[in-house]
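A single protein chain has been omitted; all remaining protein chains appear in their positions.
A, B and C label the chains in the order they appear, each numbered from 1.
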Amino acid sequence: MADKKIKVGIVGGTGYTGVELLRLLSVHPNVALTTITSRGDAGLAVADMFPNLRGYVDLTFTDPAHSNLEQCDVVFFATPNGIAMQQARQLLSKGVRVIDLAADFRIKDIATWEKWYGMSHACPDLVAQAVYGLPEINREAIRGAQLVANPGCYPTAVQLGFMPLLEAGVVDISYLIADAKSGVSGAGRKAEVPSLFAESADNFKAYAVNGHRHLPEISQGLTAMANAEVGFTFVPHLTPLIRGIHATLYAKITKSVDLQALFEARYADEHFVDVLPKGTHPETRSVRGSNLCRIAVHQPQGSDIVVILSVIDNLVKGAAGQAVQNMNIMFDLAETSGLQIVPLLP
Amino acid sequence: MADKKIKVGIVGGTGYTGVELLRLLSVHPNVALTTITSRGDAGLAVADMFPNLRGYVDLTFTDPAHSNLEQCDVVFFATPNGIAMQQARQLLSKGVRVIDLAADFRIKDIATWEKWYGMSHACPDLVAQAVYGLPEINREAIRGAQLVANPGCYPTAVQLGFMPLLEAGVVDISYLIADAKSGVSGAGRKAEVPSLFAESADNFKAYAVNGHRHLPEISQGLTAMANAEVGFTFVPHLTPLIRGIHATLYAKITKSVDLQALFEARYADEHFVDVLPKGTHPETRSVRGSNLCRIAVHQPQGSDIVVILSVIDNLVKGAAGQAVQNMNIMFDLAETSGLQIVPLLP
Amino acid sequence: MADKKIKVGIVGGTGYTGVELLRLLSVHPNVALTTITSRGDAGLAVADMFPNLRGYVDLTFTDPAHSNLEQCDVVFFATPNGIAMQQARQLLSKGVRVIDLAADFRIKDIATWEKWYGMSHACPDLVAQAVYGLPEINREAIRGAQLVANPGCYPTAVQLGFMPLLEAGVVDISYLIADAKSGVSGAGRKAEVPSLFAESADNFKAYAVNGHRHLPEISQGLTAMANAEVGFTFVPHLTPLIRGIHATLYAKITKSVDLQALFEARYADEHFVDVLPKGTHPETRSVRGSNLCRIAVHQPQGSDIVVILSVIDNLVKGAAGQAVQNMNIMFDLAETSGLQIVPLLP
Partner (left out) sequence: MADKKIKVGIVGGTGYTGVELLRLLSVHPNVALTTITSRGDAGLAVADMFPNLRGYVDLTFTDPAHSNLEQCDVVFFATPNGIAMQQARQLLSKGVRVIDLAADFRIKDIATWEKWYGMSHACPDLVAQAVYGLPEINREAIRGAQLVANPGCYPTAVQLGFMPLLEAGVVDISYLIADAKSGVSGAGRKAEVPSLFAESADNFKAYAVNGHRHLPEISQGLTAMANAEVGFTFVPHLTPLIRGIHATLYAKITKSVDLQALFEARYADEHFVDVLPKGTHPETRSVRGSNLCRIAVHQPQGSDIVVILSVIDNLVKGAAGQAVQNMNIMFDLAETSGLQIVPLLP
């Protein structure tokens, strides 16, 4: 049985997406966790850094230079932007499949990527080849992909919320608004003053209103869905949650349809997208720790404005869980394998 | 000097707006706290219920039936909706001025009020006479008012944010959106499951998307500013803050103007509205405990969408502080008297 | 395979221990969730009350009067104190095994129980028969038990922390101190003002210093371990966590031993008690959502005072998880069945 397990490597496992991958993969029935690298913490037992993993992960961080990543079946990059594009080609050339949880392969237009990420891209050809790993729209392409660009957290919540509307062509695409709120873990496990408890607890603020890196990623996706350029305003906010994204989406209806039925039909076969009953309000905690996206559809006061509420756990469906979902698809496992997790409430 | 102090009574001091009035009035240099009533807690020392007031407030809750409210110069109603309308007439007839922190006198159209608040109005004539207590637009009327309807918390943050745009006629008034986020104290000091710590901590959700009671109040105000009926969508959210409202407002620009200059000019003489430098993001904690509203103006990516960020402390500028500001105006005190409070940060 | 599953009923599933039982049991491989009762919410779909369970639990609350609890193999009582003692006898008489998560069967001395819980006990004979469900000390008795008294949350954390010291007789039992801190979910899903977010967030306090109901339960356990009456001081505190208990225990060492080795030996075979390396500090989040108790042993500054730090998730090892552990033992399942949950961090 053990020889059938997928050998998994993780590059850069010291951030929140890394520890979340470990939480999910350490009890995944079809996975053998093989290698986890960290330049800075090589030699340290993973469970010494993340005590929740004591008893579940007995790996030690290894130096990337001495890792055996090339013997893995798949390697996840849970690294800062700009790392995977340096290392993916060699792994791919050895037949190792790659899932990048950072942004290196998400945006097809290289100039756009370079503008927003402030660096030259190391391998534009791989960008062309990469598959954007949003299973609800790209499942078949993911199945055969060697290189998957795992979507960003905001882009997952926002695209899943707008998708049925844009595909059906029932809203004015020139004036789409996403007012999104994220928990502080979205900023990563980086020592920065604005992410301190004493700075972000009991506090709420917008940030990057003039332009967040997830804006071009979302615009690319919405434009593909609408098959036309969209006018899109994106305002992210920081809210005192550990985990969770709540996207509130606004659009003007141009064609009268049963919106509830539209959403239910679109996601009828999607295990990880749950369309709630009409008139309800999804809570971020209702997906805490799970790979679910829950969505509710509103048309307030019978006006011509549709309001979509879309929640995910930014570290799961917005990062590590979606990456595992992609792995499951790539290796012909049950898509829910290792992801049957009841959200933690309260 | 003591004989010059304003004699103040409070009806219903056991909720959060009540204790906040006490925090502000107990150290207000021109106020003599005279009476505070509570039917349920008569006989209890106020400081036994609210230990922060030990040493500052030595009043005991008195039964409304035996209070001497009629000897006060002004009475604040910090009661549930529907109480002030029963008791205001008698006080007014004795020359006592009244400030209602609830909603009884906010909406001029009686039918609208009755629909949203689910009861018959006891005194429509007093509604006509009442002055809506938003000083930034109604200062002169407030000065002479006998009866002030103190605005709601969301309405304060939203109206102050939209006001310069609507007065100047520079946005499309058919498609105004307010995505507002409130701390849990906004739900009051009521024992209800959704307001429990274990329910609302580490959680974020929208609520009342199909219609919140503050919607008609805001619509009334925006319509007055625009001098035409507005199309307005209002989505409130609950966020794990104790205090604070953050309103994110969206509108389509129809006339090119220097928005930053427009806002700075409009609020140049307003002590309690602070227009932040262009491109900044106000935090709710930057107004915590104070009567300030801080506003920032954005035009993301140079598009024709204006995004206004407006923050207040829901218990101060959104309730008790604004009520004190109204009292200061009514009694010809310095408008800032008792309200020179530096926000608590961190 | 399905016919081998244990048929499980839950009485009173609308509180936090109830929803936590459902979270654990809905994905337990050896369990068929059969019935869940609620007098007040009969007819309501469980997942409508607890949206995290959508897709995992499709039961509806049934009225206790019309439930088929007697056809279950085991029934959990997740009810307020005083309910299980009214209903256990009939179930036991039908051969249904019973696990009570409340306090009805925890305290052997009936007079003591009646004093602390303020009611007459309905079935003292069943108290005598009941097994106290702390597996780390009572495993064999639990295996054969018909009626299990699941320990309280504080008692679990405190007893597991003191146990090795008292069993080994190495501390002064006349002066034991437990300074314990609990998350707010410990107060249950009850609408009470002190548990409101706006009351308990950003706040810390002790409570019930003069006597908490868990005091006699812990004293009974410590006395049994020490085989002599102990002098025990217990001070519980409320801390702004959703979940988690941290017990800090103090005792005076009377006999020089290697304390670290003592603890490691005592818990060497216990899957759910994790003795941390010397000098470390367990965090409550390191057990969040899991059935683990993590313990660290300190002897500050080489003095003769031993300080034990013991953390659990109050809803899991302190309630529902320990109940499932007991069920696993009673039905000869692997003790970890359904409880292999990696704690959620961050």
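Criterion: a contact is a pair of C-beta atoms (placed from the backbone, for glycine too) under 8 Å apart; a residue touches a chain by one contact, two chains touch by 3 or more.
This is a predicted model, so every value here is computed, not measured.
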item: Residue, one of C:Arg189, C:His246 or C:Arg266, that touches the chain absent here; value: C:His246
item: Among A:Ile242, A:Leu292 or A:Ala323, residue touching the chain not depicted; value: A:Ile242
item: Missing-partner contacts on subunit A, residue numbers; value: 16, 183-185, 187, 189-193, 195-202, 240, 242
item: Residues belonging to subunit C that touch the chain removed from view; value: 175, 177, 179, 181, 183, 198-199, 202-207, 209-211, 215, 231, 233-235, 237, 239-244, 246, 248, 250, 252, 279, 281-285, 288, 298, 300-301, 303, 305, 307, 309, 311, 346
item: Subunit B, residues in touch with the chain not shown (by the definition above); value: 16, 19, 23, 26-27, 50-56, 185, 189, 201-202, 242-243, 274, 276, 282-283, 285-290, 292, 294, 315, 340, 342-346
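The working rule: only the chains that are shown with their structure count from here on.
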item: Central chain (by mean CA position); value: A
item: Separation of mean Cα positions, subunit C and subunit A [Å, integer]; value: 36
item: Separation of mean Cα positions, subunit C and subunit B [Å, integer]; value: 45
item: Contacts with two or more other chains, residues of subunit A listed in rising order; value: 202, 242-243, 282-283, 285, 288, 346
